[in-house]
Structure formats: C-alpha cells, structure tokens
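Missing here: one protein chain of the complex. Every other protein chain is in place.
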Amino acid sequence: MKRFGITRVVGGLLAAGLMAAGLSSAWADQTKVGFVYVGPVGDHGWTYRHDIGRQAVENALGDKVKTTFVESVKEGPDAERVIQQLAASGHKLIFTTSFGFMNPTVKVAKRNPGVMFEHATGYKRGKNVSTYMARFYEGRYVAGVIAGKMSKTNTVGYVGSFPIPEVVRGINSFLLGAHSVNPDIKIKVVWVNSWYDPGKEGDAAKALIDQGADIITQHTDSPAPLQVAQNRGVLGFGQASDMAAFAKNAQLTSIIDNWDSYYVARAKAVVDGSWKSADTWGGFNTGMVEMAPFTNMPADVAKLAQETVDAISSGKLHPFTGPIKNQKGEVVIKAGEVADDGMLLGMNFYIEGVEDKLPN
Amino acid sequence: MDIFVQIVLTVITASTPLLFAASGELITEKSGVLNLGVEGMMLIGAITGFAVAISTGSATLAIFAAAIAGAAAAFIFGFLTLSLLANQVATGLALTIFGVGISALVGAAFVGVALEPLPKLAIPGISTLPVIGPIVFGQDIMVYGSFVLIAAIYWFLKHSHWGLVVRAVGESHDSAHALGYPVIAIRYMATIFGGAMCGLGGAYLSLAYTPMWAENMTAGRGWIALALVVFATWRPGRLLLGAYMFGGITILQLHAQGAGINVPSQFMSMLPYLATILVLVLISRDKVRIRLNAPNCIGQAFRPAH
Partner (left out) sequence: MIRLEPRKQHSEAMIYLTPVLALVLTMITGMIIFAFLGKDPLVALYTYFVLPLSTTYGLTELVVKATPLVMIGIGLAMGFRANVWNIGAEGQFTMGALAGGGLALAFHDSENALLLPTMIVFGALGGMAWAAIPAWLKTRFNANEILTSLMLTYVALLFLSYLVHGPWRDPAGYNFPESRIFPDAGTMPTLVEGSRMHFGAILALLAVVGGWLILAKALIGFQLRVVGVAPVAARYVGFKEKRLIWFVLLLGGGLAGVAGVSEVSGPIGQLIPTISPGYGFTAIIVAFLGRLHPVGVLFAGLVMALTYLGGETAQIEIGLPAAVAGIFQGIILFFLLACDVLNLYRIRIGWRVRHGGAA
C-alpha cells in the first residue's frame, strides 16, 4: 500500500512537471515580460503604479505577451536571483523597477545577452540594458507654483523619505516653482527614513503643520500626509496616484506616475524585434508625468498651473533655469543657463530657502 | 500653548496602537506564554477592522470584528503551542509571516479605498475648553478605551482573584496545576485576550490613526509593542509610561527636524530606541523587583503530569 502511494505521488509530480513544461512550450510564440517590484502591489504608491503599467501592457498587446511579476523583492541578495530566474524561465523583457536593482540587473544582463532589461531610475546601461525614469521634478515645479500662490504662512512642509538625488531634486524644483510666484516661500523638511510608514508619515505632516506649514507635500508613498492635511484644514499634494479619494478637500493636485505608454512601447519593440538599449527620461511631454485635476484652488491659480504645465511640456520653460544659488549663496547655475541632466541626476545640494541640511 | 496641545494630541494617537498591543501581550506573558506574533495579529486586526468598516459602515462592528480576528489568530497560536506544545518563539514568528500574508490577500480588494476617520467624541462646552478640552475630552473612543484597558489590567492583576491565578500560572505552572488550576485553559484565555488587544491595536491604525488599508501598514509597531512589555517589566503602569515615552520621543524628533536641527535624520530617528534602552537600564538595576515581576515560566511549554 505504502509503496503504491509513494509511486503515485512521484508519478503525479512527474506528470505535473511535464505539464508545466508543456505549458511553457505551448505558448512559445508569446513574448514573456517580467516585472520585479520592490514593494507589494498593494502599496498604493510606487509599486502600484508600475503594476498599472504592467496591466496596460497586457491590455494593449493581448495574446502577444504574457506578463509576470514578482512583488516585495527586497533590494539586496534576493534581487539577483529573482531577476535571473525570470531570465531563465523564458522572459524576453524584464523591468526592474527600483534603483537598488541596478547592479543585480547589470550582472544578470551580462549572463543573459538574449534577454532585454529595463531598469528604472538608475544610470548603468549596456547592450541589453536600458534605463528609464520620469522627470517628476517637472510636476513638483508645478506643485511649487500652486503652493506659492496658495500658502498664507509662506511655509511648506515637506515629508521626505531618504536624502537621495531624486528627492533633493524634487525639493529644489518645488521651491523654484514656488519662488517663481512668491519669493518668500520657505521649505521645512522632515525625514521619516522610510518610503512607506503611514503612521510616521502622518506624524511628520502633523509636526510640520504645527510648525506653521499650511501646505504639505511628500516624497513618501502613502496617502497619510494628505489625510492629515485634510483633518487639520490645510492643503497638500498627492504622490504617485490621484489621492483625491483620501482627501477631497485638501488635495490641490497630485503628481501621477504613468508608466503605461512607455511599458507598452518597450514591450511592443521586443515583440516586433526593434528594441534597442536607450536612456529615457520622460516628463510631461511623454506623458510619463501627469497632473491630477487642479482642485481646491481659485480658477486663476488653476489656470496658472495649467500654463506652467504647458510651458514645461513644450520646452519653453525649464524648472532649473539660472540664476540658481545654493544654500551658501553661491551661484550653481548661471543666469540664462539650465541644469544639464548630469547635474540633475546626481543633485546633491539644496537651493537657497530650504531649511534643512544634507548629509555629506 | 496651541502647539503644545497639538504635540500632545499627536503623541496620543501615535502611542495608542502600541498601548493596545502591548497590554494584550503583557497579559499573555504574565500567564507564561511568549507570543512573538504581535505584528501579524495587528495586521490581521487592521485589515479586518478596515474591511468591516467599509462593508458595514459601522465603526463599532469594525472594532469588535478586529478584536475577534486578532483573537482567532491568537487561538491558532494557542492551539499549536499550548495543545500541541510547539515552540512558542518560533510559532509566534511563523504567525507573523502568516499574518502578513493573509492580511495582504484579504486586503487586496481594499487598497486605495478611503474611510472617514473614527469620530472624536466631542462633549459640548467641555471639549472646547482651552488645552484640557481637546486633550482630555476630544479623543476618539479607542483612546479612552486604551486608558480604561490599562486601568482594568492593573486592577485585574493586582486585585482580582483570577489575576492572581494568571500570575501564579505564569510564575510556576506546576504549583498552579497542583493547586488545581486549569493551567492550559488559563493560558488559552490569556493568549486569546492578547490577540484580541493586538487586533484592536491594528484596528486603531486602519480606522483612526491613518484610516486606510495598505500592506504591512503596521511597519514594525508589533515589535515595538513587544519591547515595551519588557521595558515595563510586566507592570501596566510602566507600560503606559513606556508607550507614551516612545511615542513622545518619536514625535519630538520629527519636530526637531522640522525646526532645522543640524543632525542627520538617521541619528534623530535612533533616539526613541536609545532612550528606551537607557531608561530600561536605569529601572532594571533593582534586581529583586524585576525578578518578582518577570513571569518565571515564560516561553516554557506545560503538560500536566497526569
């Protein structure tokens, strides 16, 4: 009896294995596209938006593609294995959607020359490794313009995650936008040392409001700071998604990550064989950055915000146009010049008016 | 004055979930059971509370459901460790893994859904008094609940017969058994009560603190609650002190950052942890008193000899 049972189990497993193998070969004409996420798709922030992009690929390309995702992959030793497994299991295009996946992506790409890789927010490329990111700072400039018009205390509270160039760039861009309409605006920054901790993000927003901020903005993932703004009767901006549902009386607008068209285009390029390594840094003009509807503000401010969007989108306005001085008062970008992408990428200084200090 | 009131209010909301979870764990540990699954039970409570609040619109039902869900998770733990004598430490950690998973699975449908925060109980005329009004009379029901809970636990352990029994069971299960007390049953009750309170702590997060659901939204608070029980040396009064001290320093360091203090934020974020260690060292020096409070049988399995 026992032996019979064991043989059956082994037989069943073998059969299952064959079936699994059969399944993969039956869909050989499908292009498999893999996604590696740093958070859970249920974070309603960064990862959630990437997953919306993945769904867009499925919707747009239908039977031609099959998408796979692995969520909550910790940066560190696990990332390389997950990416390698995706490559080994027949995925032809793999999106790795966090900066910390950069070196693992590059390593796996070297071992798998036939697989295309797309790494978000990094700077290392290769024959089969593209990089892409979005010019969210354009959205933050627009948010700054709105804040400059709407603030009565001239103090903006900024809930920060970690002092990395992306976040520093956002803070500077926001303040440049604000100063373009109101030179008295100051920014206070509180770091919560986490991308995602709703309670602490909310507490940081409360602390900032208590210190006189009447506009709250954030570079963390949860809607908590915006909820706090609503409860305290001040205004704020959403992050990554339209967060109006969480704070319809407080959200001025939200800077939306929209990876849909980029992901569809890149997947399509792999399907029809035209994929090439590239460095894409898309802003308003490519649709990668979008603004949620302008709400809770007078019509003239909404109009000004829309004009700012249009000006940036058409290239008439660059947020980082000189003269720009750093905190010490030294000119870092001369009058009439704009910051080049190299400076933007590695930005490691605050402009005048930010009440915070960066670690060296 | 106004900023003082606001800081106190922030500290209260930040400390309440810790207080709930830690009080529950305190009773569990007093009975001699160490359940390291606090984080998992809090998450289960958080999603249950949120899901019920959204589906029924009733905050009362949501709070009850969260407590029941936390209790159910604790029951699994109790069954494994008390009836099957599985190792408590490892089972508790496995419960956290399980809780993270199941809350995420159930919660998938509730991501991005907004909920009105738990209403503040306003007493006309009194809640508008300066300072005292908003702090003492303008909280939501769960904040009051947390204070009642601490008082009740204090009374229970110190003055009630069954509190004495719980302590006896945690102190020496063999003696308690010899005296005819049902050790296992009492530990079940204490464990389930602990789970229910962790459920409430989680629900406070998803219903009042930040009314939303997102995966892993407890962000490590279960671990802090566990540490607070040790910090309190298993005394309810000190638990209150510990939870408010931890919450208070967390908030104050955020304020210090906002005020532009010139210290890297990582070092500021270390302060609540370092302060907790420092105070524990100060209060632990009286060896005899600590020994008296620490449940002797904590973490040890019990099986009646006959």
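Per-chain numbering from 1; labels A and B assigned in written order.
Quick note on the criterion: a contact is a pair of C-beta atoms (placed from the backbone, for glycine too) under 8 Å apart; a residue touches a chain by one contact, two chains touch by 3 or more.
Values in this document were obtained by computation on a predicted structure and should not be read as measured data.
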item	value
Absent-chain contact - pick from B:F4, B:W162 or B:F267	B:F267
Candidates B:F75, B:Y181 or B:W223 - the one touching the absent chain	B:W223
Residue touching the undisplayed chain, where the options are B:F20, B:F98 or B:Y244	B:F98
Chain A residues that touch the omitted chain in the full complex	12-13, 15-17, 19-20, 34, 40, 68-78, 80-82, 84-86, 88-89, 99-100, 103, 111, 122-123, 162-165, 193, 345-348, 359-360
Sites on chain B contacted by the missing partner chain, in the whole complex	36, 76, 80, 83-87, 89-91, 93-95, 97-102, 104-105, 108, 215, 223, 226-227, 230-231, 264, 266-267, 269-270, 273-274, 276-277, 280-281, 284-285, 287, 290, 294, 303
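Heads up, the rule we're going with is that only the chains that are shown with their structure count from here on.
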item	value
In the complex with chain B, residue positions of chain A that touch it	39-44, 48, 157, 160, 163, 188-194, 196-204, 206-211, 213, 222-224, 227, 231, 241, 245-246, 355-357, 359
Residues on chain B engaged by chain A in the complex (per definition of touch)	3, 6-7, 10, 13-14, 17, 104, 107-108, 111-114, 117, 205, 209-212, 214-217, 219-221, 250-251, 254-255, 257-260, 262, 264-266, 268-269
